[in-house]
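Taken from a larger complex, these chains appear in their original positions, while the remainder are omitted.
Per-chain residue numbering starts at 1, and chain names A, B and C are given in the order in which the chains are listed.
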């Protein structure tokens, strides 16, 4: 094991790189996640956050680097392997089957009673999960194609709660959610942490990050750009690390508005 | 994990309003009336399942009956059922491959090969029928397995793999038949008898009809009770009674009408039984779910942890096996295996049956019943036109026109779908 | 004029190359009938081997596609054949092939089907129209002898096959004046037995016991026809056939099929090899006849029924009893004294 690895980490990445054609999406990434810990991964658009998520969940194999899970070096060649390790993921593009309905999507690959599906049990459980996330879905028997963006995102999040994961990865889970749903998801993340899971959360919303994360890892142009304890940094510092400059569009906009330009 | 999630369930389920009917934007419908409104509403919304195909079928049946009054005679309908079975079974396999968004162009050749193998083993080699049949089906399954390997390992488009298969197995069929070219199956063998002369006795047909309707009712009733217990909305018992009674009447009428001449053929019963089994597998098992998921969005299915390769393999194997079974039925029905078995338009008819039955060529949409309805549409057209004494040129044109008519009816009734935003 | 040009050309090329180590193309039209691969090809090859041990035969089958046959002829020419024996998919369209061959001074022999519009160098056949009239006439005579009353069904060959058209014409020439009503007729797409079965099933529904006989244009459609009657639970009326397949012989022996027609394929194939070899040597064989401006040789096929099946098919050695008299047919063979 690498000397820099946190002793209590359940998941550790070392030297992960990934290239797509001529674009180096990730270069030499390190990341540690411990149980009872929420790690926020932040970064600009195209910084490589989702690529990192996809590597952890077996969607893409990394070009180089090692992944250590629960003390063992592992290989995650496909998503089934990630599931087996106990890594559940909510993808940014949700990865739902539009032709299937909400129940079918929720239980995809983990149906109750595989040889004679128990749809009553599945429907009951679906409503439970969705209620809990304050989802405003009128019917769970419509194909996902007919849902609104936020409704879909709720379905994707609900799905990751089935099964019994040790690590949950949320790639911009609240991007399309309403204010109430966002609050519920943040509550959920806190509950997950209390239950001893490791959570990786990707977000562009500094308020959410500051509210629930323990550690913030910043990616910039595919490279590590610092890991902070959330108590030690201000939102401005994080933004500076993300954009690579203290004089950035956000700061300029903020100061302009303070100078009293028309709102 | 489960505890976490459950800890905040607020226990409001099971109140007066069913859990799944609590959203205030939903128009509520209950009882028989509600079921009816529901059908009308779904019809307007274009979400009709197989109803449009049935409407199309009724239209062309009427047209053909007007053109020749023998068309709807009992004897002709018996012929129709018997002639549907072989290609129908093949179409059932095609539905499966189309559901995952792939295609199999070689079902015709494989069915021909299977017939040839059957005939050679059974007649030339004098092996028992079950050995010959098993061998033919196993060869079919092996073909599908090879396709799946090529598809999974090399990512060759299934169109090209099965096109190569079409040619290759046609060659193999000719090779197996050897210099003879055609082999007669004995008319008094059980196989030929099954395909030509074995009809279900009247009492058994009626019993089966009653059992089917009773089963529909019983399973529906139990399901509804279970749902009610779980606090979900459920079909009203009266609606269930109406449905079951309708099925009963339809089946009894069919049995009675076909019974006017020869009755319901065992081969047709076999085909319908296969349709029911496939319907169960596709709609009530994890495997079926996975098939639809792979067809809808293969990457999403993969990310959900489904072993996509296994699904492709199972589907290709199933399709080729069904093609082999279809080939056996066709050989039995013809009482011969020859060089042109499985050639001609078997491929196109099987694929067309699946598509007419509502299966999408792009994957993820379709049902086993679609194969049944589709093949009946196709055989109706073909049978209806054999009763008209037409020149080939005219016959081809009329066939095309009637086919189009059937499908336009279907599509028009589905049409509103888009305007209701379910494109 | 063309014919003579071709002849001259052949003479020149023959004089140059002789026939040793030469190649000859043997181009057959389709797989719908099994005879081409089963009989014509081996017989032709055997005779050629006998005449010229060092010569080789290029065999091709066009699978009912005229364009493919053109491609096959072109590639034969590219390989430098010294003669082409062709059974054209389409008698009309084959004109191009004749032109192409003659342009390269390769003699071309029409086999089985004529090429009327552009005369080939030679024509060897029995005539398809005649076949149609023979099988139909044999059936009509049989029905008259039985004093049958009712009508006849006619199952023709593929609507896109020119040979089927000729047979159809021949059948009509016998059926139309026979006094039996032609109840219905059908051009079977691709000669498909299944299609024939479907169609006949429909006609049984429609005409029931009015059907006293069926003229089927080949043995495959005959088998479909017979299966249709069996499946309808009816007695099988007399059904004709054509091609004398083994399966047809079995049915005749068993009494399911009324007749088929045996073409003296051995004689014709060997005659073709003979003529081709002469051309290859640079000679210009004289025809016994002249048809379509082509020197021709025509042979007469024999109708086979239960009465003469032993004599025509077995005594002549065309078929072996061991092949035919298997299983359920043994009894019938014994009754006819076929060993």
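Here, contacts are C-beta pairs under 8 Å (C-beta built on N, C-alpha and C of every residue); 3 or more make two chains touch, one makes a residue touch a chain.
Being a predicted model, the structure only gives us computed values, none of them experimental.
Each kind of chain appears once in the view, while the complete assembly in this file is A x2, B x2, C x1.
Basically, only the chains that are shown with their structure count from here on.
Under the stated contact rule, the graph of chain-to-chain touches is a line, running from one end chain to the other without closing. A straight line joining the Cα centres of chain A and chain C is 74 Å long. Distance between chain centres (mean CA atoms), chain B to chain C: 40 Å. Counting only residues that touch two or more partner chains, chain C has none.
Within the complex, the chain C residues that touch chain B are 31-32, 34, 37-38, 159, 184-187, 189-195, 197-199, 201-206, 219-220, 223-224, 226-227, 230-233, 245-247, 250-251, 256, 323, 326-328. Chain A meets chain B in the complex at residues 57, 59, 78-80, 82-83, 89, 91, 95-100, 104, 107-111, 114-117, 120-121, 123-124, 127-129, 131-132, 136-141, 143, 145-146, 159, 161, 163-165, 191-192, 194-195, 197. Chain B makes touch with chain A in their complex at residues 1-10, 12-13, 19-20, 23, 25-26, 223, 226-227, 230-232, 284-287, 289-290, 292-293, 295-297, 299-307, 364-365, 421-422.
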